[in-house]
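Supplied in structure tokens, the structure appears directly below.
For this depiction, one protein chain was excluded, whereas all remaining protein chains were kept in their positions.
Right after this comes chain A.
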Amino acid sequence: MNNFFSEWGSTLITGLSATLAMTIVTLIITVIIGIPLGILLVETNVSGMYPNKTFHAILETIINVLRSLPFIILLFLILPITQIIAGTTIGIRGVILPLVVYCAPYLARLVESSLLDVDPGIIEAYQSMGIKNSKIIFSILLREARAGLTRALTISTIGLIGATAMAGLVGAGGLGDIAYQYGFQRYQPDIMYASILVLIAVVQLVQSFGNWLAKKLAK
């Protein structure tokens, strides 16, 4: 056991920190893009506060197209764009953009569904009190949806961790890459299992924390 850790400990820690770095950076950008997209999906729809058929149809199409591409395809498909925006297509820097493009539309859909779960009667009550739509969205709608939004974020985070496993293909490292490189390519099952166990632990931790927070916020 001690031998194993002295041999692989630093590899695992490097992998874990790469996975966490990719996840956290992507998550922040995904939230910044995905939540407003989710709001737009709801509020530009016919039943929303700012109905706009054309805008809504375009948004729907873009999100549906992006959502139908598997991450591995997306990763290669947008290589030229990644090169322009990130300045590189390899390493952690090179994988953030594809991860965001993969994850943000997914989060937007989940945000949409949690916003639609808010009782429209509440929105109407606040409109009847003479409160501006923008204030209703940011102070009331998001507040009432917060438990659902937390669950949405938890699901996306776990989906995102899964996607980072493929980041190894462009040399970004991470736990998934270790499992693949050592376990599959060199047939060293012990390090493969170890990295998978760490991955499982991370996912468990994220899910438990998300559940706990959602419950606390639900009331």
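Please note the rule applied: a residue touches a chain if its C-beta (ideal position, glycine included) is under 8 Å from a C-beta of that chain, and two chains touch if they have at least 3 such contacts; residues count from 1.
Here, contacts and distances are computed from a predicted model.
Set against the options "Methionine import ATP-binding protein MetN 1", "Putative Zn-dependent peptidase", "4Fe-4S dicluster domain-containing protein" or "Periplasmic dipeptide transport protein", the UniProt name belonging to the omitted chain is "Methionine import ATP-binding protein MetN 1". Summary of contacts with the chain left out: across A:Q83, A:Q127, A:Q188 or A:Q207, the touching residue is A:Q127. Check A:I33, A:L116, A:I140 or A:I196 against the missing chain and you find that the one touching it is A:I140.
Mapped onto chain A, the footprint of the missing chain covers residues 119, 121-122, 124-132, 135, 139-140, 143-144, 146-147, 217-219.
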